[in-house]
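One structure, as structure tokens, below. Some questions next.
Omission of a single protein chain aside, the complex is shown with its protein chains in their original locations.
The block that comes next holds chain A.
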Amino acid sequence: MYRLIIKELFRSKVVILCMVLVAVLGILGLLIGKQFLDRQEVTTEQVADYQQEHIQRNVTYHSDDLGLLLYYIKFALINEPDKLAALSIGQSDVNPNVRQVTIRNLEGQKYDTDLVNPSSLQAGNLDLGFVIIHLFPLLIIVLTFNLLSEEREAGIWPLITVQSKSRFYYIAKKLLIRVVAVLAIYLLLFVVAIMLLQLPVNTTLSAFFLLGMGYLVFWFTLSFLVVSFGKGSSYNALTLLSLWLVLSILLPSGVNSFLTNRYPVPEALETMIDQRDGYHKKWDTNKRETMEAFYDHYPQFASYGMPPEEGFNWLWYYAMQQMGDDDAREATLAMNKKLEQRESASRMFAWVLPSMHVQLAFNQLAGTGQSDHLRFLEATDRFHERLRMDFYPKIFETQAVSSVDWESLQPKIYKKEPTVDWLAVQLPVWGGALILLAVSLIRFGRLRHREGW
């Protein structure tokens, strides 16, 4: 029986074409992911080389003034992506994974975006995540929309009635074979991914794999539910495609529009102006005021005292720079709060929208979500603080340029260890699938009862 059903399934050219198409696009997605990882790796190397050369050059030019030298030198903090990022590139194409900062005020340097082609950003990444979230459901629809209606419309339904013991089992078998076929492609893509990207097989990958699988099962149960209404092929195809359009495009993008309008972020623009005015306007006020504010922030430096009111002095200069950050602080906190609000609101909607949940959870597992970026920015804050705490005393004491071991100043690596919250990751899709399965079994029961089979 199974053999016949399999034969029947693969006789259709459309079915084979769709399967091949999804597999090919999945592999293209993996290649794109690989290119993304390779690019990040090259960038990391470039940054290391660049920093070396950049520091050497500036040290030779400004060998007699440490304050001036550190005005120029940029230090890099690299956000090393998890290899899973190749499967779900998420927000890491907009947000650069390298921050190069001088010890001057951070707010003016922190938010620099990456160099990317906006047209490509708009089209979106074709990563494995996209293939799973958008294309696999379409394949499932193609495979299941005529699960029941096919036989009816071809007029062989009475034949099956006579020949098989239970028509329900016959349909269940047909469905099962389709599930196995789709999951086989899904598994194949992961095997290719593991080999191509040398992914470590660990908890995060398992969670990722299981989540995607739950999502596919969810779509199967949804299809099954629609089929269980016992309507014709055209009706099913249209209903399922509309569901796909609503669930994986219209609702998520509608939610996004809603959140964008609900939580606008004017604070972002506020920070830009605040940090500039906070620093630049100090050139025109008296030095004492600036220094007092600076020593309020860093009492440990109070012993350097007050610089003369006339003339230029690095202690005063860096105190002014610090005021840029301090004055923008309020706006920055407000901006972060807005972003957190957007994030938590999205998560709330995601509980009832599987496509959204899977996208956000994929990004989270791969470390490419918005919150991961915010964590990286926090790491940048700490990195910048540490640099200043190291260099401030040296500059204020006008130490010689040679007193610093410049060779040792390599780019720093930031790496976040992903944690998996199993329940929150898996429950929305598996739970949804279970509910739908129960409902569709009940519907099927009714259909059987009504039609007497």
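To be clear about the criterion, contacts are C-beta pairs under 8 Å (C-beta built on N, C-alpha and C of every residue); 3 or more make two chains touch, one makes a residue touch a chain; residues count from 1.
Methods note: contacts and distances are computed from a predicted model.
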*Of the options "Flagellar hook-associated protein FlgL", "VWA domain containing CoxE-like protein", "Na(+)/H(+) antiporter subunit C" or "ABC transporter permease", which is the UniProt protein name for the chain that has been left out of view?*
"ABC transporter permease"
*From the listed residues A:Gly26, A:Gly67, A:Pro81 or A:Gly108, report the one that touches the chain absent from this view.*
A:Gly108
*Which residue from A:Phe10, A:Tyr169, A:Trp283 or A:Trp422 sits in contact with the chain not drawn here?*
A:Trp283
*Check each of A:Leu238, A:Val352 or A:Ile413 against the chain that is not shown and name the one that touches it.*
A:Leu238
*Of A:Val59, A:Val98, A:Ala334 or A:Leu409, which sits in contact with the chain we cannot see?*
A:Val98
*Looking at A:Leu126, A:Ala193 or A:Leu211, which makes contact with the chain not pictured?*
A:Leu126
_Touch residues of chain A, complete complex, unshown partner_ = 25, 28, 31-32, 35, 39, 42-43, 46-47, 50, 53-54, 57, 61, 90-91, 94-96, 98, 100, 108, 111-126, 130, 134-135, 138, 153, 232-234, 237-238, 241-242, 245, 248-250, 252-261, 264-266, 268-270, 272-273, 276-277, 280-281, 283-284, 310-312, 339, 342-343, 346, 355-356, 359-360, 363, 369-370
